[in-house]
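Below you will find the structure I want to go over with you.
Here the complex is missing a single protein chain, while all its other protein chains stay put.
Right, subunit A next:
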Amino acid sequence: MASTNGETDQVLVEERSCGRIFMLNRPKQLNALSSVMVSRLLELFLSCAEDSSVKFIIVKGKGRAFCAGGDVAAVVHDINRGYWKSGAEYFRKEFTLNYVIATYSKPQVSILNGIVMGGGAGVSVHGRFRIATEKSLFAMPETALGLFPDIGASYFLSRLPGFFGEYVGLTGARLDGTEMLACGLSTHFVQSESLPLLEEALVKAATSDPMVISSIIEGFSHAPNLKKNSAYHRLDVINKCFSRRTVEDIIEALERVSADMKDDWISSTVQSLKKASPTSLKISLRSIREGRLQGIGKCLVREFRMVCHVMLGEVSKDFVEGCRAILVDKDRNPKWAPSKLESISDEMVDRYFSKVDDADWEDLKLPVNSRLPAYAIAKL
């Protein structure tokens, strides 16, 4: 076992014959992606793409989290000091990494043995294999933070069965490993105790053939049962309500269903929608709907525009407020402005999807990789 990095590095790299294992190493911060980590991962992915001795990549996290998301606290800190552009640079780099992963030619196996949220999904779900365990906990909690599901989530959420992606993206619902497998966010389910043996088997096989890798993982997998109160059992209600055109219509449809029958799941779903930032809900829904009709590249370009507008705060400053309430003061009582869905017009939503009016600002430019079928290939 050769370690090329010191223990203090935020990404540990292990070379195991033809495999490379990247371990996210900020356990105290639940491996939240710092700017340094994003740069390092981008560099690693790009160099491994060129290195013919590398056959596959494993990504995992140290401690109880795979990765709890992007380092939004740092971004908000920058915004508060008036440096939204350094936040923009962070997202530019992060989204580029998401794109490189989504169009990567070598198989990536992500071991999601713990918390996977926001940016954590961005460095795993776009890859070929995603292994969930009994410890997995997935969520896209952005609407509660005044943000929206970014990192290419409008691409992969919109491709979940029916309208489950709208449900996950708008409510921030938490999914366990079994639910991740059921909806396709993960490709396999493996008990965490088998993970070391699985890693050994992959290293030993030393192959880049996705069929072979898939069958190796299958050898350690089993089919878990959905818990009785899983949201996935409610797919029919979700499809009926979350397919509605607007956020208001979705909430109305949910309330209509709950009027017919008392149901804790529906009331908590409505509750989480009512607690989320109204602006976030509206732009998130539109982003997922547009994402369903676009490739991953276009999704990331759009999300980059959106995140820049979120940071600029011209329509709403909910991102700063949400981070204050959830991450800084932790009073969990954000004061959203605008506070009501009906006071957010279509024109206000449109703003988030337009180019940023700033001489130095540019749309996200995605790397062109001539040897790939650069047309963004879905791995989900």
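Just so it is clear, a residue touches a chain if its C-beta (ideal position, glycine included) is under 8 Å from a C-beta of that chain, and two chains touch if they have at least 3 such contacts; residues count from 1.
Throughout what follows, contacts and distances are computed from a predicted model.
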Review point. So which of "Glyceronephosphate O-acyltransferase", "NEDD8-activating enzyme E1 catalytic subunit", "FHF complex subunit HOOK interacting protein 1A" or "Acyl-coenzyme A oxidase" is the UniProt name of the chain that got left out?
Key: "Acyl-coenzyme A oxidase"
Check your understanding: Which of these, A:R64, A:K135 or A:R289, touches the one chain of the complex that we don't see?
Key -> A:R289
Practice item. Taking the full complex into account, find the residue in A:E218, A:D346 or A:E362 that is in contact with the omitted chain. Key: A:D346
Check your understanding: For subunit A, which residues lie in contact with the unshown chain of the complex?
Key -> 50, 52, 158-159, 162-163, 240, 243-245, 249, 286, 289-290, 292-295, 346, 353, 355, 370-371, 373-375, 377-378
